[in-house]
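Take a look at the structure set out below.
Complex shown without one protein chain; remaining protein chains in place.
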Amino acid sequence: MLEAASLTKTYVTAQGPWRAVDDVSFRIEAGEFFTLLGPSGCGKTTTLRSIAGLETPDEGRIAIGGQAVFDARAGVNLPANRRDLGMVFQSYAVWPHMSVLRNVAFPLEVHGASRREAAEGARRALDLVGLGHLAERSATLLSGGQQQRVALARAIVRPVRLLLFDEPLSNLDAELRIQMRVELRDLQRRLSATSVYVTHDQEEAMALSDRIAVMRAGRIVEVGTPDQLYLRPRHPFTARFIGQAELVPADLLRRDGGGALLRTRLGDIACEWAGDVAPGPASLLVRPEHIELHPPGTDGPNTAHGRVLSVAFLGKLADHEVDVAGLRMRVQTMSTARRAPGTEVTLRFPPERCVALAPE
Amino acid sequence: MIRPTGPVPRRLFLAGAAALAAAPARAQNAAMEDLARAAARESGPCVWYESSPQEQTDRVIAAFNRRYPNVRVQHVRLVGGVDIAARMVQEARTPGQSADIASVSADQIWNLNRRNLLAQVEWQRLGASAQQAPVPFTVNIAAAAYVIVYNTAMVTGDAVPRGWDDLLNPRWQGRTGTWLISHPFAQLTKAWDEARATAFTERYARLNPMLFRSTFTLAQQIAAGELPIGLGLWHASQPVIARGAPVALVPLEPTVTTSIWTAVARNAPNPNSARLFVAWLLTPEGARAYEDATQRGSALVQGTRTAEMLAGKTVVEYGPEETEVFSRNLARFNEVLKAGGREAG
Partner (left out) sequence: MMRRLALLPLGLLLAYLAVVPLILLGLASLKPEGFLDDEGWTFDNWRAVYLGPQLWPMLGNTLVFALGSTAAALLLGTLLAWLVERTDLPGRGLVRVMIILPLATPPLLLAIAWVLLLSPRTGFFNFALMGALGLDRAPFDIFSMGGMVFVETMVLLPSVYLMLAPAFRNMDPNLEHAAFVSGASVWTVVTRIVLPLLRPAILAAAVFMLIVCLVVFDVPGTIGMPVRIFVVSSLVYIWAAESPTGLPLYGRIAALAVLFVVVLLALALVYQLLSLQGQRFATISGKGYRPRPMPLGRWRWAAFAGVWTYFFLATIAPLAVLLVTSLLPFQTRITWEVLDRLTLDHHLAFLGNPRLLTAVRNTAIIALVSASLVALLSLLVSWAVVRSRAPGRRIIDLLAFLPLGIPGVMIGVGLITVYLTFTWIPIYGTIWILVVAYVTTFLAYGTRTTNGVLVQLHRDIEEAASVAGAGYWTVLRRIVLPLALPAVIAVWVWVFAHAARELSTALMLHGRHNTVISTLMWNFWSGGDGPRAAAVGVWLMLALFLLVGLWQLLVRRQERA
């Protein structure tokens, strides 16, 4: 549905040229919810705005539904208003001089709908986002969450080829954000709208996306489903950016099918997933919540001896800081299974949860 | 075109006049010397409100200082007589701030005197003639004379105007111009009867003349060729003529003028300097200096170019004491000019 190939965008700044987007390529299937995830300044918003036609990349090609909307070499650059898109902006960009209804009806009107048809369409869209009762209100008299919904309704009021979201939830409070997240996902499924979503919030990305592209410094680090990126990332950056990660320097001794045997300060650890890491320097990824705590003296493969330094009680969960062979590791358990500080423990790293990565 | 009249009779006349004036002249000289000594003791500078550009008045003051080096005069240039009169009225409330001398037209000086703002001076004791100083509150230092101004490249042969009636030639329909204010026409009521002056003004207005804020602009437009002809002022046409523009002037019979009446303020901070300077402007030396600088000279002082130009002409102008009649005519004729081809209301 969407294909971006070799997008590059360089800005001239006082400190010299700066590559905001550096050779970015990806494909998105129809109906897919695709997220560009990364820290601020990673080029995700520039990429999104390039798809929208609000930025012009220096190089590359963008095709929507097989039609090239941008092609630097062929000199194709369809303006934003002819790309048939819906977009939700971080600042909502709700027009303050119009009512809620007129805001939402606008895309229909500019596509030739009569005022009445546009109003009807807008009401349907407002009902979808649960704002039907506020249609006549002035757009400035809305709360942030309501403005968010107006912006959303405006984006989906027409059946568009592509929905674009530029950090739409980042200005909402935590509770509202989670609620909107669910609604947004729901709506996207119902409309089966192909969507590109930009965020720096990994939880949001995980909850919403079919696939996520992790970006750093203008480049895509890796693309995958939330499961893949969480459980079997290929890059230490992904591992650290998505979820909590314990990364231990290691030496890959030998490959073993899809897995590998790693030598670390914790001892030799078997991993069931090693991607394409070759023998030599590597690192071991294990998530704190996957590490098991056992009574001291429990033996077996993938175990190590340690002592609890401190515990934080989080309600359902407990966070332990454990000293293992001079390394400080975080271990998360159910709070019912928490250990007191000073307790000697044996840690077990389940091989199916251990991942070998390239060295950091 | 203006050509000097023959030089010989003028010189004879001057010699005779000088001989006749010899005895009073000594007394007058003594009075001026006394005044000069008193003036030199004043803190000064003596401030003179006059509407000529400062480049011109600088030269007048320089000539004065060659005669009286110890008396300081500062010219402050205000836009026009109305402005000067207004400023004199306002400054009267704060004596220290008041100017010493004002040079304006007859109607303005009349208003200032009516408001008791002018010093009453025995000008004749300081050498003024009766014509120069018909009343104690003011003297006539120079006059601006109305003339026909035309472009010599556009107006040739038979078309060259000779007098008032040539201004009304239908060939100038829409192609003539004059001052926005009907000063020359209103003055004509003094030479002709009121009906004739009114008829003349109305016929001229029907030509749809262009009306300029300044007769300098009129002369420029004629020099540029925008208009072939107009009724303007002698001195306002001199700058373009001096620069070689194809412009010539035709004096009129009768000639209407706007005199520059000069007075000393009643509260003048430097009354002696003021009297001395004004009295000096009335002398042949002062009058010539003023004329050389501003192109406006006194017809009442022999030896000025203005006196030469106006020799043999009937010169008409309402004096200060006739201001009420003049103002009435002026207001009426202004409306006639403004109405143009349409009938005046």
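A and B label the chains in the order they appear, each numbered from 1.
Criterion: a contact is a pair of C-beta atoms (placed from the backbone, for glycine too) under 8 Å apart; a residue touches a chain by one contact, two chains touch by 3 or more.
Quantities reported herein were computed from a predicted structural model and do not represent experimental measurements.
Across A:Ala14, A:Ala74, A:Ala174 or A:Ala340, the residue that sits in touch with the chain not pictured is A:Ala14.
Residue-wise, the contact with the chain that is not shown comes from B:Ala86, picked out of B:Ala86, B:Val160, B:Ala191 or B:Val316. Listed residues B:Arg77, B:Arg206 or B:Arg288: the one in touch with the omitted chain is B:Arg77. Residues 47, 51-56, 58, 74, 76-83, 85-87, 89-94, 96-97, 104-108, 110-111, 177, 180-181, 208, 210-214, 216-217, 219-220, 223-227, 236-240, 243-245, 323, 327, 330-331, 334, 338-340, 345 of chain B touch the missing chain (whole complex, contact as defined above).
By the touch definition given at the top, chain A reaches the unshown chain through residues 13-14, 52-56, 79-87, 89-91, 93, 95-98, 106-107, 110-111, 138, 140, 151, 154, 158, 164, 171.
By our rule, only the chains that are shown with their structure count from here on.
Centroids of chain A and chain B (each the mean of its C-alpha atoms) stand 90 Å apart.
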